[in-house]
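Please read through the structure below; I'll follow up with questions.
Excluded from the complex is one protein chain; the other protein chains are retained at their positions.
Let's look at subunit A:
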Amino acid sequence: MDLTPVLRDEHSAPFFDGAAEGVLVLRYSPNSGEWSAPAASVCAVSQARDLEWRAAAGTGELVSWTVKPGRPGGDGEPAPDQVIGIVELAEGPWLTLRLVDVDPAGLRTGQPVRVGFVRPDGGEAMPVGRVTA
C-alpha cells in the first residue's frame, strides 16, 4: 500500500507506541471529559490544557471520503486508486484514514468503520480504516 511513511516526534511518541501495539490512542481532557484528535494541543471543546493520551475504542462512522485515481507509474501500470476517508470516532474526534479493502462505489456517510494499523517501510505503524458494513 502506498502510504507515505511517518516518523515520530516528541509529541507523537505515545500515539505511535500505541499504534505499534494495535491500539488507537487519542487525547483526552479529564477536566472536560471530552476527547480530541491526536494532534490537538488543547481540548477541542473546552480549550483546557490538561490533555493526556488515552486508549480509544477504535470504531467510528464515515463522515466523507475521496477517491484519487491511481496514475501510471514508471512501469506504465496504473497504481491502485486511493480511497481516503474522514472517520468520526465513537469518542468524537475525526481521523483522516486510508480506507482499505473497500469498494468506493458503495460508500455512504454514516457507515461503520473499524480502525486497524499497517506499518509502511521506513515509518511508524499508522492507522487505516475498514468499512465494516
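Annotations
Keep this in mind: a contact is a pair of C-beta atoms (placed from the backbone, for glycine too) under 8 Å apart; a residue touches a chain by one contact, two chains touch by 3 or more; residues count from 1.
The rule is simple: contacts and distances are computed from a predicted model.
Only one chain is not pictured, and the protein name UniProt records for it, out of "Acyl-CoA dehydrogenase", "Copper resistance protein B", "Acetyl-CoA acetyltransferase" or "4Fe-4S ferredoxin iron-sulfur binding domain-containing protein", is "Acetyl-CoA acetyltransferase".
Between the chain not shown and the residues A:A56, A:L95, A:V113 or A:V131, the one that touches is A:L95.
On the side of subunit A, the interface with the absent chain consists of residues 3-9, 11-12, 15, 35-39, 44-45, 63-69, 82, 84-86, 88, 92-98, 104, 108-109, 123, 126-128, using the contact rule stated above.
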